[in-house]
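One protein chain omitted, others in place.
Moving on, here comes chain A:
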Amino acid sequence: MKLYCLSGHPTLPCNVLKFKSTTIMLDCGLDTTSVLNFLPLPLVHSPRLSKLPGWVSKDGTINLEKELKECAGRVFVDSQPEFCLPERELLDLSNIDVILISNYHCMMALPYITEHTGFTGTVYATEPTLQIGRLLMEEVVNFMERVPKAQSATCWKNKEIQRMLPGPLKDAVDVWTWKRCYSMQEVNSALSKVQLVGYSQKVELFGAVQISPLSSGYSLGSSNWIIQSHHEKVSYVSGSSLLTTHPQPMDQSSLKNSDVLILTGLTQMPTANPDGMLGEFCSNLAMTIRAGGNVLVPCYSSGVIYDLLECLYQFIESANLGTTPFYFISPVANSSLEFSQIFAEWLCHNKQSKVYLPEPPFPHAELIQTNKLKHYPSIHGDFSSEFRQPCVVFTGHPSLRFGDVVHFMELWGKSGLNTIIFTEPDFSYLDALAPYQPLAMKCVYCPIDTRLNFHQVSKLLKEVQPLHVVCPEQYTQPPLTQSHRSDLMLELQPPPMPYRRCSVLNLPFRRRYERVYIMPELANSLVPSEIKPGISVATVSAVVHSKDNKHTLQSVPKPPPVAPSKKRKRVMDEPPVVLAPKPLLSGAVPLEAFLATLQKHGITEVKVEETADGHILHLQAEDTLIQLEEDGTHIVCDNNEPLRTTLRDLVLRFLQKL
């Protein structure tokens, strides 16, 4: 059993597991941090961005002013932002049988894999994961396609040139494999390969392996996966949460008894408490509004935003923000808000019971109804005429490189009254802000990451006790910036097996048993004998039928009667057809009892001679020797086949057959 690691990003994993005869891709995460190296894509022409100076190396030998622009001491690529894809050279991706998706953030690379590698398999995901994942993909495609860039920068990727560039561009890896965003057509084609599954649904793969998604508590429809056969179990834990937010709670007990547990998607903010961050978010928001400023919240259009809106719903009145307009701007804003209300089955108990009343599970329905929250597909159209300040705007993309957020950065960045509040943990906020410097607006960093922290995960592992843990190497040492914090790493016995991008791990598995089914007819013909108290054995001779990786044992068919042939005379010369080999024997032949048995069969003249290891019985009338020992019996008998077989059967009476 092997694990191929195609992504180096611990929260956006992409691994391939070879288990029995199946090849299973676990998640298909897209590392989007690469876009931070690019210049933002403004929705409306930005004089500031267009006036940025081009980059020329200090000695003037390299001139890339068309491709690279300089802003506040950093160099950015002026081209459509590109993503860092999962590794595609480590193994032949066309052999992948299935892809298991754990949550909607971990499927963004799907079109690159399913559409361009010869993939012919099936993708498994829950319904919310599929629907919301589709929205997130649609959003990114929309962000990119509505501001097409004519030129595509490639010169800077030349190895010789890249070496000469200032950091962090100089240190970016595999830039040649970076790719532009896919098209909506590719998204649709990729998602048409998704097969929906429900929590705890058992899905058979080729009869060899069973997969089953479990609630992971992180987002709507998010799941961990169990991949098991009758005797081996691999758990794949990705993006799980124990906090009570909107999703169904995490199913922990089903992870028990794993041989291997693959652990990814821990919190990226191990030192930030989500509740505290939520409080800080609210108070900074209220402070800015009261001072007459605007608040910009760069965010994804699904996930934490539901919790932020719910928190604000409770907070608005008490903070006297009842008249402040809240705007949610995204091409998929409406869909995201609508979809969140129809997945009752996937929500926490509290929200589920609301549906029985019937009320919408999320209070943002009420915010919309009372006109406190308004949503728009983009800043163009209705928004521009209805827009009032001061206000709060939720919009994407959290990298600040594309989407409507770019416009608000240009619009509000120059005023110290305004505040940008970062809640998404995926991007370093300093890097995100770099191309907007110098900036007068206030920046508040309250990353909310509800995924498991190190304390929670070690408690979880203690509970579920996997034999082996596999995890990204980042989890086996403290973060670079906090190297003294040994509590911010995994310490396990045996130590976890670390992986990095392009690792191939041999998973420590010893498969020893396989499930077979004995057909009723054969089962009825078995003759068990008790060999020790409570333990019985039976010898089995059977025909193995293997179909779809399932094995059944059936009775050995009786050989057809020998057709009468002309060579009948020679039939005796034919060697015996052995249907079943003789069983192994165990036990010992007790002398007295054996003698008594011989007597019963008319063999009376027996001379017993004692030897070092047992006895030699001399059957005088028959001129036959029987050597009885603790671990063996030897019958020496000439020219008397009937006698030999009788003796054989008498000896066998005393022995156990296996």
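In this section, contacts are C-beta pairs under 8 Å (C-beta built on N, C-alpha and C of every residue); 3 or more make two chains touch, one makes a residue touch a chain; residues count from 1.
We take it that contacts and distances are computed from a predicted model.
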| item | value |
| --- | --- |
| Hidden subunit of the complex - UniProt protein name among "Proteasome subunit beta", "Translation initiation factor eIF2B subunit epsilon", "Myotubularin related protein 6" or "Integrator complex subunit 11" | "Integrator complex subunit 11" |
| Residue, one of A:Gln162, A:Gln341, A:Thr597 or A:Thr646, that touches the chain absent here | A:Gln341 |
| Of A:Ser21, A:Asn273, A:Ser586 or A:Thr611, the one touching the omitted chain in the full complex | A:Ser586 |
| Residue touching the undisplayed chain, where the options are A:Met519, A:Leu591 or A:Val606 | A:Met519 |
| Sole contact to the chain not displayed, among A:Glu366, A:Glu386 or A:Asp638 | A:Asp638 |
| Residues belonging to chain A that touch the chain removed from view | 127, 197-202, 212, 230-231, 334-335, 338-339, 341-345, 352, 355-356, 358-361, 511-520, 523, 526, 528, 531-532, 534-546, 551-553, 556-557, 572-573, 575-576, 578-589, 631-639, 641, 644-645, 648, 651-652, 655-656, 658 |
